[in-house]
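Mind having a look at this structure? Questions to follow.
Removed from the display is one protein chain of the complex; every other protein chain stays in position.
Just so it is clear, A and B label the chains in written order, and each chain counts residues from 1 on its own.
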Amino acid sequence: MSVSDATTALTEELAARDDMIVCEGVNKWFGDFQALDGIAAVIKEREVVVVLGPSGSGKSTWIRCINRLEAHQEGRIVVDGVELTNDLRNIEKIRSEVGMVFQQFNLFPHLTVLDNIMLAPIWVRKKPKDEAEELARSLLERVGIPEQAEKYPGQLSGGQQQRVAIARALAMEPRIMLFDEPTSALDPEMIKEVLDVMKELALSGMTMMVVTHEMGFAREVADRVIFMEDGQIVETGTPEHFFTNPQEERTKLFLSQIL
Amino acid sequence: MSNTDQATLAASQSERPPFYRDATIVKWLAQVAALALVVFGLVFFTTQALDNLDRQGIEIRYDFLSIGLGSDLREGIDTDPDTAGRALWVGAVNTIRIAVGGIVAATILGVLVGVGRLSSNWIVSRMCSVYIETLRNIPLLVQIIFIWALVATLPNVELDQGPINGLLHLSSKGVSVPRLHIDDGFYQWLIFLLAGWLAGSYVKRRRERLHDATGRDTYPVLSFLAVLAVFGAVGWVAHPIFGWVGAIFDFIGDGFSSLTPIIVQVVLSLAALAAAAWWIRRFLARLRTPAGLMKLTDDDKFRIIFAGVGALAVIAFVLVGWPGLSSWIINSGTDLLGVIADKFGDGRTGRPIDVKAPDVVQVGNFPNPGPAGLNLTQGGTAVFFGVVLYTASFIAEIVRGGILAVPKGQTEAAQAVGLRRVTMLRRVILPQAFRVILPPLGNQYLNLTKNTSLAIAVGYSDFVQVGQIVYNQTGKSLEVISLWMLFYLACSLTISVIVNFFNVRMRIVER
Partner (left out) sequence: MTSTMGDPAATPAATADLWAQEREPAQKPEEPSLSAGEWLGRNLFSSPVNSLLTVVFTLLVLLAGRGLLNFTFSEERVWRAVKTNMRFLFTHAYPQEQYARVWFCVGAVAVLSGLSIGLLAKTGRGISMKKLSMNLMAAGGAIAVGILLREPSATVDSEGLVVHREPGTALDDSFAGWIDANSLALLGLLLAANVALAVWFRYQGVYLRGGPEPRTAHGVLVLASAAVLIVQQYGEGEIVRESFGSAMADRAWWWLAAALLGAAGGALWFGLGDARRRNTFVPAMYVFFGAGALMVLSAWVYPWGHYAFLEGEFISEPGSTVAMTTKLPWTVMLVLLVASFEAGRALRATPAGRRLRVPLNLLWVLAPFVLYWAVLRDPDLDWDHVLSTDIPMALFFAAFGGLAVWFLAHPRIGEVGRVIAVALVGVAVLNWVAAFFGWYPMLQKARISFLLLAVVALLAHNFAGDRTHRMRLVVAWVAIMAVFHWLVTLVNSPSTVDTPTDALFGGFATTLTVATFTLLLAFPMGVLLALARTSKLPIFRVLATAYIEVFRGVPLITLLFFFVLIFNLFLPGGMSLTDIAGATIGFALFSAAYLAENIRGGLQAVRRGQYEASDAVGFSTVQRTLFIVLPQALRVSIPPLVGQVIATFKETSLLAVAGMFDFLRIADKVISAQSEFLGVKREGLLFVSFIYWIFAYNMSKHSQRIEKRLGVGER
């Protein structure tokens, strides 16, 4: 592997930390279309990884495999020391340790914002109701919309909904947060408010894996950028290295189209 | 990735989880448990029933179908059937007759009312909605009985013909209208019509292609009808030349009757195996990737096992469960072919179809509608008008919803490209509305067919009413109810197949 000095330094620094997500030879097919092709990657604790790639490159599929919204067919995925298999106990454990934020927010429309956030801590984490409510309110404070607690998701703007979705995921006190194109469905003026919340989260030391097209976010916040195409990882590196000096032809082509 | 922490990975490497934690196995265990529960329930109830029947000295047998029936039926193709089976057949024909007639009439009325409800004329739309809101909120049975009571107050049958010059006869005995009689050589004539249909379709396709090529008006549908008419006219006189068709069916029938049960059993078993094999092949084909067959998950294995088990169950049923099935298939197949051969019999030279006006005959003390016309008895009238008026109110709502479902933009777009009003309706609005209308319309047809069973309340001899007569006389209630269910399931299946056929066609149009 020919990587620059910066990357080597980073790799060494990271090697000291615990592995949070380990993927090894992960393959997945939809019918005869291969969505993931031999994915191998390690994501360390407190690392912020941004996954880039053209649409249909398998980045969403990969991220969804990590909390088993999709099942991979070959290879191994180990999250925080727990391997994702058919074992119900492992699936439960991983789901409660991995928070996920979706492109379409997917808030529960029949519940108030507060209930959206409280429901899982109460029924999955078995928290007493008062405690859960306290937690929910503090999280709403953290994402900057404490005054919307009693409203229904349909009454909020897209950016507010996405921030509620982040709060809902955080309410499970996860060790890893996955973001599946969190800003793609938002109007431009609302993107910043969501990105700000994500930045704050990254600074607080959360392990994050983000699929996004926000190059600015990648440059500013990411520890590492992974570029995917056709279900394969094409290139990995620090943002600086990735944006200024990409090695692979396909990466260059992609960057030339997008920047 | 070379510096992956191998130790962490190895530590997490676990073998298969215990079965009660394995998602696939738990899933399938739950399903098998449910299946077992259902099977157990069925076995439980069946054994209870068999025990109870045994205690009463009753056996489940279907041989009552061939014994005589003590009473006449009120109407049908044969009002004095020899056997219970024949009586049930008459009842089935009555049900189908009233269902088909009812579907046609209810569709016409429903479309008129539905469109009327959208009319810009205040009185018309108000009347149509009053019609809909009244009829669909009153139970059908009440309506049928009410119509029955109304027909009872009509004047009695009189020997001089009915009100409209003998063509329509209304009386307390019901309604009589002119009727088409299927006469000599009808089936041979049908062969001509079939040929005409094929030739017409060919011509129609040709004309359509010509239209596409040149853009001239080529009237494809009209030419299709013209060809069909020509063939029909020729066949009207020339049908005796197909007198030999009956012999072919005779020949096939002979061949069929010489089959032995074991052959049929083997064929059925092989068919079950082939079906399972086909399903498994298709299943595996779907899992095949360019890189070779994917690793089968436990789930896939379970599915394949279940397909195999299903085939084996069918084979066991055919060979052991009901050995009589194959000889029954042979017998009834031979009978059917014999009936068909008879219909195509040689030496028929008359007119294929005859039309006769209703007549009145006096056999005993009272005059009655005679055999010439199409007679609906008091009960038949009540059922027919009951189901038609009731179902039409639902169809009207469906039609209205379908038309409203076509976005306004479609009309505007059609007007913008300068289509004429009729063309716009025919080419733009109706095809789109029809796609929304069709599925619920199919449900209504199904409901109408099932609702004809209410005939039992007014004594119309439909399948259910005849069935009730049969079990009152023979006590074979379980058997009769099983026949009822089979018959109506077959009807529903037929209707849904037809509706699906059109559904698929509409979807092709969409493309």
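Just so we're on the same page, contacts are C-beta pairs under 8 Å (C-beta built on N, C-alpha and C of every residue); 3 or more make two chains touch, one makes a residue touch a chain.
All values derive from a computational prediction rather than experimental measurement.
Enquirer: Specify the shown partners of the omitted chain in the complete complex.
Expert: Touched by the chain not displayed, across the whole complex: A, B.
Enquirer: Hey, which of B:I77, B:L180, B:A285 or B:L493 is the one touching the hidden chain?
Expert: Touches the omitted chain: B:L493.
Enquirer: Which of these, A:Q104, A:S138 or A:T244, touches the one chain of the complex that we don't see?
Expert: A:Q104
Enquirer: Of B:N121, B:S332 or B:N500, which sits in contact with the chain we cannot see?
Expert: B:N121
Enquirer: Tell me which of B:I67, B:V93, B:L118 or B:L150 is the one touching the absent chain.
Expert: Answer from the full complex: B:L150 touches the omitted chain.
Enquirer: Applying the definition given at the start, please give the residues of chain A touching the unseen chain.
Expert: Where chain A meets the chain not shown: residues 67, 69, 89, 92, 95-96, 98-100, 102, 104-111, 119-120, 122-124, 126-129, 152-155, 161, 165, 168-169, 172, 185.
Enquirer: At which residues does chain B meet the chain that is not included here?
Expert: Touching the missing chain: residues 20-21, 27, 30-32, 34-35, 37-38, 40, 44-46, 48-49, 51-53, 119-124, 127, 133-134, 136-143, 145-146, 149-150, 153, 303, 306, 401, 405, 407, 446, 450-451, 453-454, 456-457, 464, 468, 477-478, 481, 484-485, 488-489, 491-493.
The criterion applied here is as follows: only the chains that are shown with their structure count from here on.
Enquirer: Would you mind pulling out the distance in Å between where the CA atoms of chain A average out and where those of chain B do?
Expert: 54
Enquirer: Please give the residue numbers of chain B that touch chain A in the complex, ascending.
Expert: 1-5, 8-9, 11-14, 16-17, 21-26, 286, 288-291, 294-295, 297-298
Enquirer: Which residues of chain A touch chain B in their complex?
Expert: Touching chain B from chain A are residues 1, 11, 15, 18-19, 22, 24, 29, 31-32, 34, 40-42, 73-74, 76, 78, 81-83, 85-91.
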